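All protein chains but one are shown in place.
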Amino acid sequence: MSKTLTVRYFAGFREHAGLGEETVSLNAATARDVFDQLQTRHGSAEPLAHCKVAINDEMADWNSPVRDGDTILLFPPVAGG
Amino acid sequence: MSKTLTVRYFAGFREHAGLGEETVSLNAATARDVFDQLQTRHGSAEPLAHCKVAINDEMADWNSPVRDGDTILLFPPVAGG
Amino acid sequence: MMRITHSAIRPEELREALQDPAAGGYASFEGWIRNENDGHDVLRLEYEVYEPLAVTEGEKVIAEACAKFPVLHAQCVHRAGLLEIGECAVWVGVSSAHRDAAFLACRYIIDEVKVRLPIWKKEHYTDGHSGWVSCERCARHAHKISTAPLQGSAIAGDR
Partner (left out) sequence: MMRITHSAIRPEELREALQDPAAGGYASFEGWIRNENDGHDVLRLEYEVYEPLAVTEGEKVIAEACAKFPVLHAQCVHRAGLLEIGECAVWVGVSSAHRDAAFLACRYIIDEVKVRLPIWKKEHYTDGHSGWVSCERCARHAHKISTAPLQGSAIAGDR
């Protein structure tokens, strides 16, 4: 059941985790599972509702399924402009 | 009762009247009277509601009183921009 | 500040005057001469401006915009004379702390300038004819200004 995923962190997430990218093995069915498990691991508190996720360079939904080998991009609250 | 007024015409009004300015003697109490009488004289058909008037370089109302010696500016429908 | 000019409008220079360390948003509008109006092919345009009142009425419009919306700086420049297709006939620029005020004030100023200033445009068509623009249906963007004289009779171009 465990999937090997590449996870990339941006902006505040990167600074909080202390790294920009890591490879993890997780029992995760959806992007939401990845977020929840890594948030616990890194002790972050940003509400999921304020964040975004992309899978393999496509904007995704928190309910999007993750597959073995996927690259998950975790975006903290954006602030362009 | 007759007042001596300087009347200035702009854009289409000037072209229609064939002159940019004239001095007239009119029995006119308000700007509306001036407009009506000069429209008849010059055979113009522009509805008053689409036009504007200024008296002595101040935007005025069609009900504004006119006084002997005033300069009346008759503006056809504007189209800036 | 409202200004009438007889030479080309240079937005990049006008924009400088609106800069402010407290400004987070800058909205601008330009009216360009286009090659068609109401189904007629337009060759060029001629703007007649009664400058004394165009300036005072334009200043009033800008003051109204500054009173309605929290803007830092607002300016408008309108061309007079003969203009070719593609030229800039009018420029409005507004800077403010937040973008909402800049957008709303910019829109307010151009809408009012078009229906209140003593400015007329004569279109010269490719078929040799010409005509003063004064279409009734164009007053639809006029705002209600309680202090403005003749508000009900405002008529203007439709760009």
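All chains are identified by letter, namely A, B and C, in their written order; residue positions are counted from 1 within each chain.
Methods note: a contact is a pair of C-beta atoms (placed from the backbone, for glycine too) under 8 Å apart; a residue touches a chain by one contact, two chains touch by 3 or more.
Every value quoted in this text rests on a predicted model; they were computed, and no experiment measured them.
Of the chains displayed, those contacted by the omitted chain across the entire assembly are A, C. From the options C:K60, C:R107 or C:K122, the residue with contact to the chain not on display is C:R107.
Touching the omitted chain from chain A are residues 10-12, 15, 46, 48-54, 57, 59-62, 73, 75-81.
Residues of chain C that touch the chain left out of the display are 11-12, 15, 19, 21-36, 85-86, 95, 97-100, 102-103, 106-107, 110, 141, 158-159.
Everything below uses one rule, namely that only the chains that are shown with their structure count from here on.
For chain C, the chain with the farthest CA centroid is A. Averaged C-alpha coordinates put the centre of chain B at 25 Å from the centre of chain C. Mean C-alpha position of chain A lies 72 Å from that of chain B. Counting partner chains per residue, chain B shows two or more touched chains at no residue at all.
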